[in-house]
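So the structure is just underneath, and the comments pick up after that.
One protein chain omitted, others in place.
Here is subunit A:
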Amino acid sequence: MANKKRNTLLFFLLGFGLLALLLINISFGSVTIPFKEVIKSLTGGQASKSTWEYIIINYRLPKAITAILVGMGLSISGLLMQTLFRNPLAGPYVLGLSSGSSLGVAFVILGASIMPAFLSSFLLSSYGVVIASTLGSFTVLLLVLLVSQKLRDTMAILVVGLMFGSFTSAIVGILTYFSSAEQLQKFTFWSLGNLGNLSWLSIVILTIAVSIGLLMSLVCIKPLNALLLGENYARSLGLNFKKTRLIIIFATSILAGSITAFAGPIAFIGLAVPHMAKLLFQTSNHFILYWSTLLIGATIMLICDVVSQMPGLEVTLPINAITSIIGAPVVIWLLVRKQKIVS
């Protein structure tokens, strides 16, 4: 079939693009390092300057890996939610999952001083932040789900997500009012989003969390295809809807929660990337969409990261700003096109 050939070619190109962007991403930065030296350090050889090697191994490589994990995880969680909620505009950020995570993290960072000492030291560790963030996104997703059961209109779910977003940011606002300047700075930096500054240990934790989320989503591919016909048809095909929904919720909470914990709330990737995959491959088959969303998600995140530290710029721009600048127009374009999607 012609489609099959086209898909193979697309996958090949995407894989190649991802690899190329990974190298480009690592080559760019505030310190100029020749491309040859980058390859040398990556392949285990000695770079001409030890500082170059140090920058690449301990700063740029972890950042690139984080970007890939973040891109993959957020995009897949967006794909899962768009099918589950039968809503093309669903995504972890739009549905308020990221705000839920923020709330969890805000409680931990800003509220740690109120807790007993042994508890606050645990809470402020990487584990504490991850757990709080995952719990936050899980709670919000459950609430959105609960409300969405009462609403037949899928568009209303977006409004609900938006409301949860404002609600949580209001609570965060109240918390910041009572916290010290140091805590506030820490939280503000976190909330701007940052792919760098992750220790190798944090990357290992993030990798494990994202892998679990991605594996759970992999199991959902067949049920997700059934859900393309709607809940009732899916049931008539032997799908255990409640079980599937639970797996999807867990997977998306783990993905969105852990990623938000480490990299901050990152907007629009989860919403926009699945649509790029759908447009590129012209299909709804989740077996193809899963892999293409993974590849495109990782690629887009690497691009955003390169843009955020444009060579020649002294400072690194917050990653959240970049994804929003790219993502918001995509959403508006989708809304305009919505007529076509729905009919």
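Going forward, a contact is a pair of C-beta atoms (placed from the backbone, for glycine too) under 8 Å apart; a residue touches a chain by one contact, two chains touch by 3 or more; residues count from 1.
Assume contacts and distances are computed from a predicted model.
K.L.:
Between "Iron complex transport system ATP-binding protein", "3-oxoacyl-[acyl-carrier-protein] synthase 2", "Dihydroorotase" or "TusE/DsrC/DsvC family sulfurtransferase", which matches the UniProt record of the unshown chain?
P.N.:
So, among "Iron complex transport system ATP-binding protein", "3-oxoacyl-[acyl-carrier-protein] synthase 2", "Dihydroorotase" or "TusE/DsrC/DsvC family sulfurtransferase", the name matching the hidden chain's UniProt entry is "Iron complex transport system ATP-binding protein".
K.L.:
Which residue from A:Ala226, A:Ile249 or A:Ile269 sits in contact with the chain not drawn here?
P.N.:
A:Ala226
K.L.:
Where the complex has a chain not shown, which of A:Thr8, A:Ser121, A:Ser166 or A:Asn285 is the residue touching it?
P.N.:
Of the candidates A:Thr8, A:Ser121, A:Ser166 or A:Asn285, A:Asn285 is in touch with the missing chain.
K.L.:
Give me the subunit A residues in contact with the hidden chain, please.
P.N.:
Looking at subunit A, the ones touching the missing chain are residues 86, 88, 219, 221-222, 225-226, 228-230, 232-233, 235-240, 278, 282-285, 287, 341-343.
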